[in-house]
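On to subunit A.
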Amino acid sequence: MSSLDSVFAAYVLGWAVFFVFYLTVARRTATLDKEVERLKNTLNRGK
Partner candidate 1 sequence: MGKRALAGAVVVFLMGAAAYASFYIAPEEKTMHVLQRIFYFHAATAWAGMTALFIGFVANLLYVWRREGKWDALGVACAEVGLACFTVVLITGPIWAKPAWGIYWTWDARLTSTFILWLLYVSYLLLRTLIEEPDRRALLSALFGIFAFIDVPIVFGAIRWWRTQHPAPVIMGGPGSGLDPTMSKVFFFSVFALHCLVVFLINERYRLEKLRAKFEIVRREAEAI
Partner candidate 2 sequence: MTPPAFAPIGLRFEDIDKRYGGIYALRRVSLTIGPGECVVFAGRNGSGKTTFLRIAAQLVRPSAGKLSFSCASPNEETPAIRAGFVAHATMVYDELTAEENLLLFSRLQGTPKPENRVAALLEEVGLSERRASLVRTFSRGMRQRVAIARALLHEPAVILMDEPATGLDPQGVSWLAETLRRLRDSGRTILMSLHGESEIASLGTRAIRLDGGSVVADTRTGATFRSILTFADV
Partner candidate 3 sequence: MSLLSNTAVLLGKELRTEFRSRELLTTTFIFILTIIVLFSFTFDPTSDESRRFAPGLFWLAFLFASSLMLQSCFLREQPNDTLSALRLSVSDPFSIFLAKLAANALFLLLTELLLLPFFTVMYNVPVLPVLHWLALVFFLASLGISIAGTALSAISAQARMRELLLPLLMLPLLTPILVASAEATKALLDRAPYVPWAGMGFLTVFDVVFLTAIWLFGEYLLEE
């Protein structure tokens, strides 16, 4: 039943790639968001 395994593997790996891509985007967004907030705070305190 190696065929079914192949199909399964293809779906799982494909989904994984998309998911990992989404995760990296989300993580980069989160870090940047935090960074922007931090900088804004410093700016406000500086003023």
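Some notes on this structure:
Note that a residue touches a chain if its C-beta (ideal position, glycine included) is under 8 Å from a C-beta of that chain, and two chains touch if they have at least 3 such contacts; residues count from 1.
Keep in mind how these were chosen: all candidates are chains of the complex that A comes from, given by their letters.
Keep in mind the model is a prediction, meaning the values are calculated, not measured.
Set subunit A beside the options 1, 2 or 3, and in this complex the one it touches turns out to be 1. By the touch criterion given at the top, residues 2-4, 6-7, 9-11, 13-15, 17-18, 21-22, 25-26, 28-29, 32-33, 35-36, 39-40, 42-43, 46 of subunit A touch candidate 1 in their complex.
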